[in-house]
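This is the structure, below, for whatever I ask next.
Complex shown without one protein chain; remaining protein chains in place.
Chains: A and B, in written order; residue numbering restarts at 1 for each.
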Amino acid sequence: MGHGAFSSGLGKGVLPMSLVFYLIAALTVAGGLASMVLKNTVHCALALTVAFAGLALFFLNLDAQFAGFAQILVYIGAVAILVVFAILLTKGSETPKDGVFSRTWLAGLAVAAAVFAVLGWAILHTAPMLPGATPAPAVTVQQIGQALIGRYVLPLEIVAVLLTAALIGAVIVAMHEKEGTK
Amino acid sequence: MTPLAGYLLVAALLFSVGLAGALTRRNAILVLIGIELMLNAANLNLIAFWRYGPHPEALTGMMFAIFSIAVAAAEAAVGLGLVISIHRHAKTTDLDQMNRMKG
Partner (left out) sequence: MIDSLDQIFVLLQHWLVNFLPASWQGAASVLINAAAIVCVFPALFAVAVWLERKGLGRMQNRLGPNRVGPYGLLQPIADGIKSLTKEDIVPLSADAAVHFLAPVLLVVTAFMGFAVLPMGRNMVLVDLDAGLLFYFAMGASTELAVFMAGWSSRNKYSLLGAMRAVAQMISYEVVLLLSSVVVVMMAGSLSLTKIVEAQNHYTWGFPHWYIFTPWGLAGFVMYAIAATAETNRSPFDLPEGESELVAGYHTEYSGFKFALFFLGEYVAMFSISGLGTTLFLGGWSAPFSFLTSVPSWIWFFSKLMLSIFVFIWMRGTLPRLRQDQLMNFAWKFVLPMCLLNLMVAAVWRFMGDGWLRWVVCSAILLLAYAAMGWGEMRRGKIGPRSYRYAE
């Protein structure tokens, strides 16, 4: 079992970069689309995890190892599980009789299409001005840690307070309010 | 097309898909899923700009994405807690039926 052979194999690119990019893009967008159009709510949640995994692969492809693994840990390990728990607790896995889309679906679709048109136009319009391929930045976890307790210590503290508040808030909101029960 | 433009396009597409879902689905949980997708698309933008920006060693975009992941986790927990609480009260998660301000 050789030392670090894997990283050297991938770093120089076993496959052309663009093919990997298109594959991950297809996976991510397919997962996202499926999570929004499927009828069964649990299937939607599972498709959502495919989209999350695709995004984590994108992060890894962009040399953001730490963010990629954090994405898997937080989104697939926690948020997706929370979503399926919520679906089962609200009996949401039964498909409703009167369709899964709301009455105003046409307007919603039009708004989303308009947003995509504007964003896409802006990106394609400015594409020639964007920077080209740059060498991969070598970022170690140690640097991220130093930055977190150095320059970004205030946001870190605020996030800590926010997460604590969210934890307590979620428990209180979802707790039974009936008297006599714990 | 530069690599950055490719990533931005995918992120824009994902954002629009999430927006479309959030605006058209009936189920409150699926609306939350749509919002999560939009947040994730924004994260992809942040990481892509960090990677291809002029100063990747400053870690700004990466830090922004990491904090955004943490905030999104908090948002999901509170949002789903709210949905469960509403379901207990109104016996439905269908947003079209939640059209009264009275309890």
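Some points to look at:
We take it that a residue touches a chain if its C-beta (ideal position, glycine included) is under 8 Å from a C-beta of that chain, and two chains touch if they have at least 3 such contacts.
None of the values given here were measured: they were computed from a predicted structure.
Counting contacts over the entire complex, the absent chain touches A. Touch with the chain that is not drawn comes from one residue among A:24, A:70 or A:147, which is A:70.
Checked against the full complex, the candidates A:78, A:107, A:124 or A:153 give a single residue touching the omitted chain, namely A:78.
Residues of subunit A in contact with the chain left out of this view: 1-9, 12, 14, 42-43, 46, 49, 65-66, 69-70, 72-73, 76-78, 80-81, 84-85, 88, 93, 140-142.
Everything that follows uses one rule, which is that only the chains that are shown with their structure count from here on.
Rounded to whole angstrom, the centroid-to-centroid distance between subunit A and subunit B, based on C-alpha atoms, equals 8 Å. Only residues 17, 21, 25, 28-29, 32-33, 35-37, 41, 44-45, 48, 51-52, 55, 58-59, 62-64, 66-67, 70-71, 74-75, 78-79, 82-83, 85-87, 89-92, 96, 99-105, 107-109, 111-113, 115-116, 119-120, 123-124, 127, 130-134, 136-137, 139, 143-144, 147-148, 152, 155, 159, 162-163, 165-167, 169-171, 173-174, 176 of subunit A touch subunit B when the two sit together in their complex.
Subunit B meets subunit A in the complex at residues 1-10, 12-27, 29-30, 32-34, 36-37, 40, 43-44, 47-48, 50-54, 56-57, 59, 62-63, 65-67, 69-78, 80-85, 87-88, 93-96.
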